[in-house]
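Data first, discussion second: the structure below is written as structure tokens.
Missing here is one protein chain; the remaining ones are kept as they sit in the complex.
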Amino acid sequence: MEGISLNSFLFVGAILFVSGIVCMATKRNLIGILMGVELVLNGANVNLVAFSRYSSIGIDAKFIALFVIVLAAAEAAVALAIALSFYNNHQTIDVDQADELQG
Amino acid sequence: MTTGEVLKTLLTIAWLLPLAGFAIEIFAGYWQKNRFSMAAAKMSVICIGMSFIFSLLALIQWGLATDWTALAATEHHGDHAAAVHHEEAGNHAKAHEPHGKEEHANTDHHEKTAHHDKDEHEEKHAVVPSTFSGRFYTLADFGKLKLSLDYYIDSLTLIMFTMVTLIATCIHIFAMGYMSDELTNDYVDHQAHKSDGSHVHRPGRYYQFFAFLSLFCFSMLGLVLAGNIFQVFVFWELVGICSYLLIGFYTERKTANVAANKAFIMNRVGDFGFLIGLMVIWTWFGTFSFTTSELNGHDIPGIFEMVRGNDGAISLTEDGNSMIFRDGEGHALKNEDGSNRTIPYTLLVVAGLGVFGGCIGKSAQFPLQTWLPDAMEGPTPVSALVHSATMVAAGVYLTGRFYPVFTPEVLLTIAYIGCITLFVAATIAVVATDIKRVLAYSTISQLGYMMLAIGISGWVAGLFHLITHAFFKSLMFLCSGSVIHGCHHEQEMPKMGGLLKKMPVTALTMLVGVIAISGLAIPFTIFGMKFAFSGYHSKDAIVATGLAYMRLNPSHIFLFFVPLVTAGITAFYMFRLWFYTFLGRPRDQEMHDHVHESPRIMTVPLLVLALFAAGCAIGGESGFLYKMLIHSEPAGVAEGVEAFAPAMLTLPSHHHIHAVHSEAGIYALIAAVTGMIIAYILYATPLVDPGEIKRQFSGLHHFLVEKWHFDTLYDAMFVKPMHIVASWCSAIDKKLFDSILHGFCAVAVKIARFDRQFDEKIVDGLVETLGDVTFSVGRSLKVLQTGKLRQYIMFIAASVVVLFILAFVLFPSI
Amino acid sequence: MTIPQILFYIFALVTCGGAIAVVVSQNVVRMAFWLIVSLGSLSGLFFMAHADFVAGAQLLIYVGGTLVLLVFGVMLTASGAQRQLKMSPADGFLAAGVGTVFLTIIMSTVISVDWDGVSKTLTGEVVSQKIPTGYNKGEEGNTIRRLGLGFLGIRADKDLGAPEDKKISTGYLLPFEIVSIHLLVVLIGASYLARAKRKVAPRTN
Partner (left out) sequence: MPSILGASTIAEYLEESWNSSPGLAMAIAAIVHVTMIMGLFGLIPMVFIWMERKVAGRIQDRLGPTRVGGRFGWLQGLADGIKLIQKEDLCPKEADPFLFKMAPYITCVAAICGFIVLPFSQGWGSVASDIGLFVLFAILSIEVVGIILAGYSSGSKWSLFGGMREAAQMVSYEIPLAICGLVPIVALGTLNFSEISAVQRGWASNWMLFHDPFTFITFFVYFIVATAGCKRAPFDLAEAESELVGGFHTEYSGMRWSFFFMAEYAAMFLVSGVAVILFLGGWNSGIGFVDSFIDDVVRPSGPSLGIEGFVLGSYIANLIGLKIMLIKASLLVFVQIWVRWTLPRLRIDQVMTTCLKYLIPISCFLFLGSVLWPVVLSTTTGKTTLFDAVPLGDRFQEQVERTNSEPVKPILKKEETKQDKKPAHSNNSAGSQETVSLITE
């Protein structure tokens, strides 16, 4: 794979990661925030896979990437359940409404 | 099994049975249903009875082993001794000595042979040992010091065992009846009052009483069986605690408590001396064991051998200041550097005096005699036991047992102590009106006799009197108990009188005891034997010893005359008691009407004891008891001691005593008869009014009633000074120490005040300031906790950015 | 520009564009769509990075599973007629600013690190930036056997020392099983949590 450097992968990961952060920070919809989380996790996964390809970590990084994916699925399931519960209680999905715990 | 093992086994069983009884009773007593049954008493009686049987078996075993030849030999010896007057004494003594050596060479180190079974034609029996010793169990092992349970069995032990168990059995049986009113859940103690004046009601303590009795017997037997002086001390104290428990049995009565405490504390005074003696012995002798014992694989000689060697003589160094230790074969013990092991003679005296101090306390000798009369507060069976077989006998027994360690100076002290005691107690007994107190003072007096006898080398006489006295005194106490029981716990003789018809068995058995203690006898020989009760023989022996002693040491004239006169006084006050109680007209008619003879369970022991009181010493010096005892006589007593340095005392030998025996007997009999007649005149006939005499000698009477003012004296000597010293101490405490303490306290309070200021201003201030700051910071930071998820994420992101930038700025090189 | 490079840039562009579109989009369903696009092409990137199983798992779990779930969630929580939750422009600008700075920092970090040097320091090997890929290198990205054996502790890509060490190495089987159980528990918990609670009507009397 000539011409593709490790940095290219890392840049992609960085963009995904920062996009995820910004997504989390800006979306008022709880599910939008979840999407941001997924983006962040994928940004990390890109790095893992890239290092697996370009460094001597080897296959371990792929294992970790797999675990990340699987656990992200679990996380998404729970988060969605929370979202539904939240919706049932508040009749909205707006996270700005969820400020009962403010100081 | 050898004889020694058989004896050991039998006596051990006899010794431990009462303990088993105690354990069972005291634990079984926790169940309510056992408390008010006769089971405890029966158990107790069975235990002590079995003990008696085993003791008796041991006695028989001992006799069989020696083929009773020892007694026969003594018989020969008696003949022999009688022949001393015919100038055979020297021969005998000479024949005696190599013999002893030979025997010691032949026999085991642990065993001493009797000195008296050694006539030439009895040679084949000479090897039979008369002493068995050994070790049960090592309690503790502190290097050189071994604390162990040993046994030491000779004929004295056997006699003591048999006597104690027999008397104890009788007393137990008697007590079954006497204490039967305790068999209730609601015992009314008429002599104890609550604060509102009503009588004390309490559950009966029948089982407890018998448990304590058992423990008492166990302790006494253990003391007798003990093979070392430390063990003796242990059981000594056990006897003490048992007497404490039993004297204070009516614990609701203040007088009983005081008496128990008094007995206990008085004994502690004596035990203090005992402890000093023990320390001296341990420090200089290095062993507690009476006879040769094994330590770390080596035989080390016991105390007796070390002091007396094999010939019974004390071996002094040339300057006479120290005593050389010897082993059982007479060789001097060596130190590691080869020099002779010695003990300063003074310390030996101190050791002897110390141990005898313990005996003074235990046997209520002058000047510690005051506790014994007060000990009458206990139930009468206890008094009987204490006064005859156990408590007070322990002191005399130990004095006898420890005789080899006593130097002539100590013996002289013992003699004088005994002399004083016997006289003082007898005089007090003359005026006492409480039936039990009369008996108590007579006990003290008789104990004085025993001590005196031992002190003047009448070893056998003293212990002989111990045994006989045990029998007749227990008899009399039980009789008095029977009287008290019959008179519904009335103890004052002036309220009695004329009880002979009401309670004939008690009266007659009492009369046997009175005759016995007075030493009356028919001064003729019938069928070759003097017809006399036991007291005559023993007291006769003592008086004879005193006479012999006086002849040899003319300066100690009192040691003969005082006991002689006191023999008369004894007869007087004993008959006074009997006449007062049983003859004449009843002085308290109402009480007299209710008097009744005691049940059979109480009278049967009286009869048994009366039999023994009358006949135990039958035969006198050729009797069984005497011969048994003389078996155990320490080496060297029989020969007497020639004017011994530094006290320059000459102790009479058997031959000397024999020489004056019949003479002394007559004196004593005259004295006793005189006393009896006076008593008869005074109390049994209306010839003389004792009240008149009392008035004429009111000063003396008062002096005697006040017990020679001993209690007053002690009060003045010890109690008052102690109070004064205590008040001084209290004053010092209050004035000096308290003020110092108060000063400290004040300082502490001041410091604390300052501290409080510090705490409040600075510490609290700091903390509160911190809290306020935290609170205000939290209040202002509260704004940050918006509860808005997105803002949190922004915070995180922004802070990461800031951290990154900070890291870049601060660590640009990385 | 080689073919792989072109492919990479296409995939990378779609991935990043999709991610940014997710951020920019206001409609949740559109966000989901862009997320699908982004993550789908990300799996293409994984394929290119010779991680075909990870890529497959990415497709299966993320695109096929998680995102369907998300869309599901969107539909279950969309109340009313497509009400959109607008963010305030200030928030947007702030987030964009922070995001830009963040991205700059990460990018500069990535650039400033000498990966070859780091690798050399750590493992003594130089990271080759250019590993040529030829044709017929059939299992260049075929990692399934390695992964499978790696789960069992048999490592084809690493020298674990002596041959016997390869056999006793425990691998990732236990973590994998734990994750499986975890997943199961999470799913049960999630279904319980998401269950509509029936509220008891207050009694009227």
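Order as written gives the chain letters A, B and C; numbering starts at 1 within each chain.
In this text, contacts are C-beta pairs under 8 Å (C-beta built on N, C-alpha and C of every residue); 3 or more make two chains touch, one makes a residue touch a chain.
As the structure is a computational prediction, the values presented were derived from the model and not from experiment.
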item	value
Among C:T2, C:S88, C:S108 or C:S180, residue touching the chain not depicted	C:T2
Sole residue of C:R30, C:K86 or C:R195 that reaches the chain not shown, by the stated touch rule	C:R30
Chain not shown, touching residues in chain C	2-4, 7, 27, 29-30, 32-33, 36, 40, 47-48, 50, 52-53, 55-57, 59-60, 63-65, 67-69, 71-72, 75, 125, 127-128, 131, 133-145, 149, 154-160, 163, 166-167
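FYI, only the chains that are shown with their structure count from here on.
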item	value
Mean-CA-position distance for chain B and chain A (Å)	98
Distance from the mean Cα position of chain C to that of chain B, given in whole angstrom	100
Separation of mean Cα positions, chain C and chain A [Å, integer]	7
Chain B residues counted as touching two or more neighbouring chains	790, 794, 797
Sequence positions of chain A contacting 2 or more other chains	21, 25-28
Touching residues on chain B, where the partner in the complex is chain C	790, 794, 797-798, 800-801, 804-805
Contact footprint of chain A on chain C as seen in their complex	1-2, 4-5, 8, 12, 15-16, 19-20, 22-23, 28, 31-32, 35, 38-39, 42, 45-46, 48-51, 53-54, 57-58, 61-62, 65-66, 69-70, 72-74, 76-79, 85-87, 91-92, 95-96, 98-99, 102-103, 106-107, 110-111, 115, 119, 122-123, 125, 127-133, 143, 146-147, 150-151, 155-158, 172, 175-176, 179, 182-183, 186-187, 189-194, 196-197
Residues of chain C that touch chain B when the two form their complex	91, 94-95, 98-99, 101-102, 105
